[in-house]
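Dumping the structure here so I can ask a few things about it.
Complex shown without one protein chain; remaining protein chains in place.
Naming follows writing order (A, B and C), and every chain is counted from residue 1.
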Amino acid sequence: MSAPLDDLDTLVGRIPDGAKVALPPDYSGCAMAAVRTLIKRGVRDLHLVGVPSVGFQGDMLIGAGCVATLETAAVTIGEYGLAPRFTAAIKAGAIRMIDGTCPAIHAGLQAAEKGIPYMPVRGIVGSDLLEQRDDWIVGADPFGGEDGPLVLVKAITPDITLIHAPLADRHGNAWIGVRREMMVMAHAAKTTLVTFEKLYDGDLLANAEMAAGTIPALYIGALAEAENGAWPVGLFGAYPADDAHLRMYIEMAGTDDGFQTYLDDYVLDRKAAE
Amino acid sequence: MSAPLDDLDTLVGRIPDGAKVALPPDYSGCAMAAVRTLIKRGVRDLHLVGVPSVGFQGDMLIGAGCVATLETAAVTIGEYGLAPRFTAAIKAGAIRMIDGTCPAIHAGLQAAEKGIPYMPVRGIVGSDLLEQRDDWIVGADPFGGEDGPLVLVKAITPDITLIHAPLADRHGNAWIGVRREMMVMAHAAKTTLVTFEKLYDGDLLANAEMAAGTIPALYIGALAEAENGAWPVGLFGAYPADDAHLRMYIEMAGTDDGFQTYLDDYVLDRKAAE
Amino acid sequence: MTPNRQGEFQPEELLISTIADMLDGLGHVAVGASSPIPGGAALLARARSGGSLRVSMLGSEHHNAFTNGGTELFDCAAQGRIDAFFLGGGQIDGAANINLVGIGDYPQTKVRFPGSFGSAYLYFLVPRVILFREEHTPRVLVPKVDFISAPGTSEPDVYRPGGPYALVTGRCVFTFDKARKGFSLASVHPGHTVDEVAENTGFDFDVSESVDETKPPDAATLALIRGRVADEIAETYPAFATRVFGDNASVA
Partner (left out) sequence: MTPNRQGEFQPEELLISTIADMLDGLGHVAVGASSPIPGGAALLARARSGGSLRVSMLGSEHHNAFTNGGTELFDCAAQGRIDAFFLGGGQIDGAANINLVGIGDYPQTKVRFPGSFGSAYLYFLVPRVILFREEHTPRVLVPKVDFISAPGTSEPDVYRPGGPYALVTGRCVFTFDKARKGFSLASVHPGHTVDEVAENTGFDFDVSESVDETKPPDAATLALIRGRVADEIAETYPAFATRVFGDNASVA
């Protein structure tokens, strides 16, 4: 009944080439240790969905050549500057880019969560984004309301949601607190893979306070323990971002060679704090 | 910034005659003490929305003549039997009944939460419910999917959501744990009135574990302390239903006179445990 | 409920065992409110699944893994994550239409039932919907329901991975044939007869030449029901547990 407790290699082994993978932004729960393991394995042709934006993990996966398509409202490594590998990939036309806007990405996932083909969204009309999307259609209010056109956003069903949670238990439940975009991502995806910081000794669902912020095992395909697993990005309530490291990354990843050195140092040779 | 802390009379004074009031089912957080106070005040012409069903509080409000319209997927007092005053009111044609189905009620509130005029819902087609509803329209998948018709459910925007929470704090936040139908109700309604069991000494939002199950003050118009405020219905995590009392109610409310005696004894004269 | 082999098992135990047999091998069974017998069946199937069956029981705090409020059961069903569910009906007809609204002309029905709950949705989306109604009389099992809360079958263009699988009553088990849009008598409970079933059923149904007797629970099943299942069901349905299993069933 409960999901298997994997090691990291086994966990990321569940992500096939070409998978559509939903990732949270840097301020949510990023499974960085899993992403490094995935890069090391040499995964290819991923379709990343940034919910609603993607940061460091997206930039690294793009830089390492793992990504065919990127669907997101933004790529941002916070205050540290533009995402260097993403920027380079766009210039080179190396990835297919599907530009969105935050609420439409949330809406697409919520449509998948509810098993409906689309979700109406306000705004957007008049944005050039609309012209790029064949999965957004302009529609009218069927009740004849006078509030004008709506954008009908097609459901987004990721093959896999990949996240890092502060806590998980032996029953396969994962605690995410108020970061409920990860709850919607888990509901919407075919399955969810979770790395977690610490094992919670007990049943998260049996504790009324913890349960309120818990993704039930029902949605989770497998889990792996990964202490400091969001590093160098921060983890809400646990640790802040590794400022110096991220600045160094931005610097190194500014060139192809620099990024390759970064990969050699921190991903392929695993000098990371894992 | 935070909502006022009222006494019960002041709190229910915020519910005008004719208001569209969303209520949770008996297994969620029922503001029974507030409902008794409301009946005592003699509120009239309410449009109740049971999210998705309504129990004891709906039956009492109907019996006391406070309800013009009832919109719900069901009226049920759990194992205790059919809701006697609801049943009598239907037979007498005393209330306007809008029969729904649970996911459509949730969908209507979620549409209001998202500020969209409607939400598509699966199923329903072929149910006689559909013929009764001018706020449900059958529509097609705009993306041409072959999964057939959808029911487009018009947004439901309650004037007021009225609930009872186990905890609230001085900042006006209310803790509801996993009973998140009340979160959607609070987001969807113009304002939310909360009675609560106990004052939480601190800021619910500053505690990561509590925050995950907390309705932010942002959505809450006013609060009032009401110990044992869900009685005789139970409150999740706090106390069970008062079995003997509910059986007695079903018995007494089986006749007009019996119900009037019940009101005299437990509502108008406040013999209740409040 | 009518007579049974006294001393061997109670009617509720037969029903729990019979329904549980329909759940073996599934991954996730959800149970709605006010459903002690289906709940018991789900817990029995879970007890013998070796941990592979998940049970989500409305109203239970122990057997409820949902953390997204009232909408999650429905979303979960739409995601294809629920394999079986139970529905009842104030009226059920031969086309497996169910009526949870009332008898007579809507809306001012002569008899009013609680309402349709989630039936108009779950009946479409859950692959194996088991109809359960203990009362087996012509008043319940009617030729045509007065109000269709949820239809038994749909036009081919309607998205409907789900639908009726069987109808279990206090007298017998019917299975549902989607192609023919009708019920077949699958087995008659011990102590009951085909004629009695026919007499008490308001709709037409198929009967094969020899109708089996519903398989009684064996000793191991009975032990499981009276032990673990009785304990577990008592959490959500204490009154039911005390009535059927006596004082031995205590909240675990």
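We adopt the following convention: contacts are C-beta pairs under 8 Å (C-beta built on N, C-alpha and C of every residue); 3 or more make two chains touch, one makes a residue touch a chain.
Quantities reported herein were computed from a predicted structural model and do not represent experimental measurements.
Hidden chain, full complex: it touches shown chains A, B.
Note that of A:P4, A:G42, A:G148 or A:G202, the residue touching the chain absent from this view is A:G148.
Contact with the chain that does not appear here is found for just one residue of A:T37, A:Q57 or A:T76, A:T76. Here one chain is not drawn; of A:G63, A:P103, A:P216 or A:P232, the residue touching it is A:P103. Set against the missing chain, the residues B:P216, B:G237 or B:G258 yield one that touches it, B:P216.
The set of subunit A residues touching the chain not shown comprises 25, 27-28, 51-53, 72-76, 78-79, 82-83, 86-87, 90-91, 93, 97, 99-104, 106, 110, 121-129, 132, 147-149, 178-184, 236-237. Residue-level contact of subunit B with the missing chain is found at 1-2, 112-116, 173, 183, 187, 205-206, 211-219.
The rule we apply is simple: only the chains that are shown with their structure count from here on.
The central chain here, found by comparing per-chain C-alpha centres with the mean of all protein C-alpha atoms, is B.
The distance from the centre of subunit B to the centre of subunit C, with each centre set as the mean of the Cα atoms, comes to 28 Å. Looking at subunit B, one finds that residues 121-122, 147, 178, 180, 236-237 touch two or more other chains. Touching two or more other chains at once are residues 66-68, 74, 78, 125 of subunit C.
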